[in-house]
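Mind having a look at this structure? Questions to follow.
Note that this is a trimmed complex: some chains were dropped, and none of the rest were shifted.
Order as written gives the chain letters A and B; numbering starts at 1 within each chain.
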Amino acid sequence: MSAFRWPVRVYWEDTDGAGIVYYASYLRFLERARTEWLRARGHSQQELSRERGIVFAVASLTVEYRSPARLDDELEVTCEPEPLGAASIGFAQRIYRSGPGGGTPGGGKAAPLLEANVRVACVDARTLRPQRLPSFLTEVIARETAAGG
Amino acid sequence: MSAFRWPVRVYWEDTDGAGIVYYASYLRFLERARTEWLRARGHSQQELSRERGIVFAVASLTVEYRSPARLDDELEVTCEPEPLGAASIGFAQRIYRSGPGGGTPGGGKAAPLLEANVRVACVDARTLRPQRLPSFLTEVIARETAAGG
């Protein structure tokens, strides 16, 4: 199964004085894609917080910055879940430049600008203590990781 | 009485691709100064939220951007309260460049980079409905605006 993809446009707010996207701004893009991955599966974080009393907190991450994005770039952020136990999810995520110039001359797939692995813990919205993932989510992950194999 | 002053250093996070401080970043600087003005009078916002159930929400603002700040600049943010009724405070705020090059050649006071007027409403932390300012705060404002006159 192909990865979930979410488009992101680069604005002034995302750049820094070196003329490229600031290194922390990519984390905002990665999170938008994770949130939209969840929404595409029928659930918003607002709803999970209100109705089930859970939120997701990033527990760890690794990021490889391979090539910089710039003002006005159209990016595509991918998001692929991986099972990581009863209370957390892993996401393999990549950011590509899309739009004009995003692909290779031969039409092949361009290399990602950034590769990340993000581990997200499911926690109680008030105490921030670890909670089991809701069953709909373990089922989604099982389905998507099986389909991807 | 001279205005409360709070130092702020400009980092990469504050700049944008035009090489200057991004226009929304100044609002973060203004808020730090308001928060520190309150802390210098003995109260943190965390404490006001927990113990009195109130938070402050910006209701309106005007900003004049006169001259840009840049990476590594040392700024000084001022904060002067003005009475605005039972449930809100006004703040006249300015941002100056301090450190080397911040003053005028003759040693006079440099012109501000930015001038702002910010109206802040006192609201219930949960419902966000307007609340009367706590009495310690109306007293502080009365004292400081009288002294300033």
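To be clear about the criterion, a residue touches a chain if its C-beta (ideal position, glycine included) is under 8 Å from a C-beta of that chain, and two chains touch if they have at least 3 such contacts.
Just so you know, these numbers come straight off a predicted model, no measurement behind them.
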Whole-complex copies, counting every chain including the 2 in place: 4
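Keep in mind that, in the parts below, only the chains that are shown with their structure count from here on.
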Between subunit B and subunit A, distance of the C-alpha-averaged centres to the nearest whole Å: 35
Interface residues, subunit B side, partner subunit A - complex: 12-13, 15-20, 22, 24, 70-71
